[in-house]
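Removed: one protein chain of the complex. Kept in place: all other protein chains.
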Amino acid sequence: MGSFSGEILKVATFGESHGVGVGVVVEGVPAGIALEQEAIQAELDRRRPGTSPLASARQEADQVEILSGVAEGRTLGSPIALLVRNVDARSKDYSALADKFRPGHADYTFWRKYGLPPQPGGGRSSGRETVGRVAAGAVARALLAPLGVAIAAYTIQVGPVKATAIDPAFAREHPLRAADPATAQAMVDEVMAARSDGDSVGGVLELAIDGVPAGLGDPVFNKLDARLGGAMFSIGAVKWVEIGDGLAVAARRGSANNDQMDAKGFLSNHAGGILGGISNGMPLVLRLAIKPTPSIAQPQRTQNLDGQAVEISIGGRHDPCLCGRIAPVAEAMAALVLADLWLMQKTQARSEA
Amino acid sequence: MGSFSGEILKVATFGESHGVGVGVVVEGVPAGIALEQEAIQAELDRRRPGTSPLASARQEADQVEILSGVAEGRTLGSPIALLVRNVDARSKDYSALADKFRPGHADYTFWRKYGLPPQPGGGRSSGRETVGRVAAGAVARALLAPLGVAIAAYTIQVGPVKATAIDPAFAREHPLRAADPATAQAMVDEVMAARSDGDSVGGVLELAIDGVPAGLGDPVFNKLDARLGGAMFSIGAVKWVEIGDGLAVAARRGSANNDQMDAKGFLSNHAGGILGGISNGMPLVLRLAIKPTPSIAQPQRTQNLDGQAVEISIGGRHDPCLCGRIAPVAEAMAALVLADLWLMQKTQARSEA
Amino acid sequence: MGSFSGEILKVATFGESHGVGVGVVVEGVPAGIALEQEAIQAELDRRRPGTSPLASARQEADQVEILSGVAEGRTLGSPIALLVRNVDARSKDYSALADKFRPGHADYTFWRKYGLPPQPGGGRSSGRETVGRVAAGAVARALLAPLGVAIAAYTIQVGPVKATAIDPAFAREHPLRAADPATAQAMVDEVMAARSDGDSVGGVLELAIDGVPAGLGDPVFNKLDARLGGAMFSIGAVKWVEIGDGLAVAARRGSANNDQMDAKGFLSNHAGGILGGISNGMPLVLRLAIKPTPSIAQPQRTQNLDGQAVEISIGGRHDPCLCGRIAPVAEAMAALVLADLWLMQKTQARSEA
Partner (left out) sequence: MGSFSGEILKVATFGESHGVGVGVVVEGVPAGIALEQEAIQAELDRRRPGTSPLASARQEADQVEILSGVAEGRTLGSPIALLVRNVDARSKDYSALADKFRPGHADYTFWRKYGLPPQPGGGRSSGRETVGRVAAGAVARALLAPLGVAIAAYTIQVGPVKATAIDPAFAREHPLRAADPATAQAMVDEVMAARSDGDSVGGVLELAIDGVPAGLGDPVFNKLDARLGGAMFSIGAVKWVEIGDGLAVAARRGSANNDQMDAKGFLSNHAGGILGGISNGMPLVLRLAIKPTPSIAQPQRTQNLDGQAVEISIGGRHDPCLCGRIAPVAEAMAALVLADLWLMQKTQARSEA
């Protein structure tokens, strides 16, 4: 399925990389929520390619059209359909690749699952699908706006370079979303070096979410951890997710790991804002490892559709590091999960006429 | 919700720690699958408490009763309901705690979400709920049996002690599921030391899955990564999940991270068996960080229901390290995800009369 | 699937006619709702067999056990599991039938779908499954209690005998749920005559629901009509459902069929309380046609498992008319649909902190 199926919100993205366009339908949004086309466009502009030498040169204006569900700046309670047309798809870049599986891509698994040869631009598995998610995330942000929830993703590692401090305002304007002004240039240098080698590089994103009320999530299968963790793993290139102190808890004793309380509240936040699957009112903290872009110019060994060993060298236009492009997608996914659980939470209030 | 909602399989667990019992209903299983009560019992015996000084002393026979969906050793195509009655619940152990939030537990968030005071044994948030999951996992294993899928979880770290080699057969019989005969005793010592200090300790589990056919999973939201990752984060105490090489990809270049192919297949498995959200036929590899058991005897600071700062010291019977107990739960969740996606995959074959 | 999947409420019934027992798990119920075992038992007693010569002689106490989700007369917010054990299953009554498809039953279609031979008592397709629905309906009634919703089903036709007036209080106590004291005895005579002929007879139920607030339902697929209509068609033996004036609208002009309004509200209720798929605050009215019980003693022509033409005569213990038994089931299904939509409606209120 292509859909995010929350408790209340149902989100279906559609579109292939080199098809007519990409978009999304969002169901379950109450009527009367303030939602302007500009707010959706602003989020799309943040993930847009073609804006920096650090990103793909594909030129896409990514102009969103609201097809339904909104009138005069307010939601109607009906499904919200959003469409972005593809403009600068260059399928000819892919014609030479059409019978070879690109390493690190979905080409081989699509062949095995669907019987489809490699699709131009990756088809449905392209990162271009995330246009629909970011647009849906803007709708979710509109739902969360009255709560004062603030969601920020920023890059804390690129290759071997790590951030030593975090400045979310700086990150928001930086093309790599680099969190630390002191190491941002080193991160850029790392990316440019990989690019000039016909290569790519990985990194780590951190996601900080403030203002989440206590009580969101469920005790068992639909833990907030599971909803957020699953959502992050639904983003291509994410191979590792930690919540709160993450891996560090493995080496600890309980006496050091438990978040104790006094009368004012929690004295620490090792848990990253989630206890027993339910938000506890503290900030949420997640980190995601992003694999290096699989599309690289260097020659690589692979198979063709006939199962023969062949060599491949991938041209086209690619991001040499995905962190900056994935940051708004991670924010959008978090917004969807939280907006959904908050709508669900409304049904949990004790029944009364 | 209390349910695992797969594409085809729907699994609803029920039960509280100190209630009548715990159990599960599994829907979507085809008719005619071989399923014996003994196979379910065998899985439950693997997660059973009271079998080692390393685990909780709570004595539960965990005898499963098949209420429906199976007759004469074969599934009927109807919902399979399984029940395990609670026997050795000692609610009085909890009476002194009834107005204090246990640090690291769901007590505080249940209070905020449901308006419920701390429940005996944690109520619904107890690890005892996983009885239902392990029972359902046995059903999923029956579905996967003809495919030859093998799922093994073992402990590769306890506190600071790490495994340096992996022997799944050894791990399967070890009370901590320690993977490495050479460091297993050091792991046990670490747990016993924590216990004698009135404390607990964390660890890391690895999950190795062989025999998964190519083609399971979806390209976007329901990636195999997302299904498995979300399922792992639905297990209490899991704060970190990595797939394949996980965090290590962040520091790498694409040329080193891509799994290249020759005519015989993949030359490496950095991706952990998943490409573009779909299984590629290579072994699946996941790792989970398990937090130290939050219930500890040492005094801790917390709040009571009136919001006052109080001290708490938790008696009762607890596992000083959760790794051994969680291993069969992680296996069960993986089995459910894979069985579900495999059933779903049957609908993807091209239509024909 | 065996489940009712509402917007919020998820209800999974389980159990076969001659298995260990039947039951249900209900998810999505908020915490803190008053719910006593006695209230569930009272509903089950209304559908219980063995209480009248008009019904099956199968003796089932139908004692419900609450396995989870309720403590001290209040819901816990966790899944509510309810179990009724089978006591008086006489599988030997079915041994002579085991290779013949009973006409009008699911035997043939189970064989085609599941590859299963005729199951004792019909297995999963038995009316005994409705024990779980009626128990779940009692939970839904607890949710609706503060709204003052009143749901009553009664028999308005048995064979050729029709009610000419409706007395819901009379119907509630009558073994056939006959609505009209003036024709109730004629209905009973009709049933007894069919019984003594080794035959059975059909009928019509009406469902009247008062106190439903305006606003429940959705404009398109999940119209209140679709939810209620689909729920009624999920009851075995229902072959016809009408809402409001039903079939009569076909012969009318719009000027006669529209429900006009004055300042006090609607001047008529041809629509049966639903406009555009959403409740309008007027009483809901539905009618259901119930087919004659397919199990009859008279000899009938059928096939056996080898596809040969054979004759069958069905002994066992059967209701010669199903109307009285189905009335509480129809009420339960209506309660589930309405409670679910009312919980959903809470998410539609405009978002605010």
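In this document, chain identifiers A, B and C correspond to the written order of the chains, with residue numbering beginning at 1 in each.
What we mean here is this: contacts are C-beta pairs under 8 Å (C-beta built on N, C-alpha and C of every residue); 3 or more make two chains touch, one makes a residue touch a chain.
Because the structure is a prediction, the values reported are computed rather than measured.
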Left-out chain, listing which of the shown chains it touches: A, B, C
Omitted-chain contact residue, chosen from C:E72, C:E173 or C:D262: C:D262
Candidates C:V238, C:L284, C:A330 or C:L343 - the one touching the absent chain: C:V238
Candidates C:P30, C:P120, C:G137 or C:G203 - the one touching the absent chain: C:G203
Which residue of B:V24, B:L54, B:L83 or B:L143 touches the chain not shown here: B:L143
For chain C, residues in touch with the removed chain: 1-5, 7, 11, 13, 101, 103-110, 112-115, 122, 124-125, 129, 157, 159-160, 194, 197, 199-204, 214-223, 225-234, 236, 238-247, 249-263, 267, 271-272, 275-281, 289-296, 298, 300-303, 307-309, 345, 348, 350
Interface residues of chain B (partner: the chain not displayed): 7-8, 28, 30-33, 77-78, 143, 146-148, 213, 219, 342-344, 346-353
Residue ranges of chain A at the interface with the undisplayed chain: 1-3, 10, 12-16, 19-23, 25, 27-28, 31-32, 65-69, 71, 76-81, 83, 113-116, 119, 123-124
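We adopt the following convention: only the chains that are shown with their structure count from here on.
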Self-contact between copies chain A and chain C, residue sets same or different by half: same
Chain nearest the overall Cα centroid: B
Interchain centroid distance [CA atoms averaged], chain A/chain B, Å: 26
Rounded Å distance between chain A and chain C, as computed from the means of their C-alpha atoms: 46
Shared interface positions of chain B, touching two or more other chains: 1-3, 13, 113-115, 124
